[in-house]
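In this view, the complex is presented without one of its protein chains, the others remaining in place.
Now for subunit A:
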Amino acid sequence: MAVVKADLAACQGYANCVVGAEDVFDIDDDGIVVLLKTTIPDADRTRVEEAARSCPVSALVIEDD
């Protein structure tokens, strides 16, 4: 398992994460990321990491649980 962390102050609402993994990320009315889940099964890790790396302001990290 891994955990996702979001830096809400850094988030600019560019929404690349939502396009990359819409089961994990959403954006609220103010354009700030919402984590739909925080623990990521190993099988999904690469895909979610890819979505995190597509954040233009590096607001997302995936860490070992």
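The rule is short, and it goes like this: a residue touches a chain if its C-beta (ideal position, glycine included) is under 8 Å from a C-beta of that chain, and two chains touch if they have at least 3 such contacts; residues count from 1.
Everything below uses one rule, namely that contacts and distances are computed from a predicted model.
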item: UniProt protein name of the chain not shown, from "Glycolate oxidase", "Phthalate 3,4-dioxygenase, ferredoxin reductase subunit", "Cysteine-rich domain-containing protein" or "Carbon-monoxide dehydrogenase small subunit"; value: "Phthalate 3,4-dioxygenase, ferredoxin reductase subunit"
item: Footprint left on subunit A by the chain that the document does not show; value: 12-16, 18-19, 22, 26-31, 46, 49-50, 53-54, 56
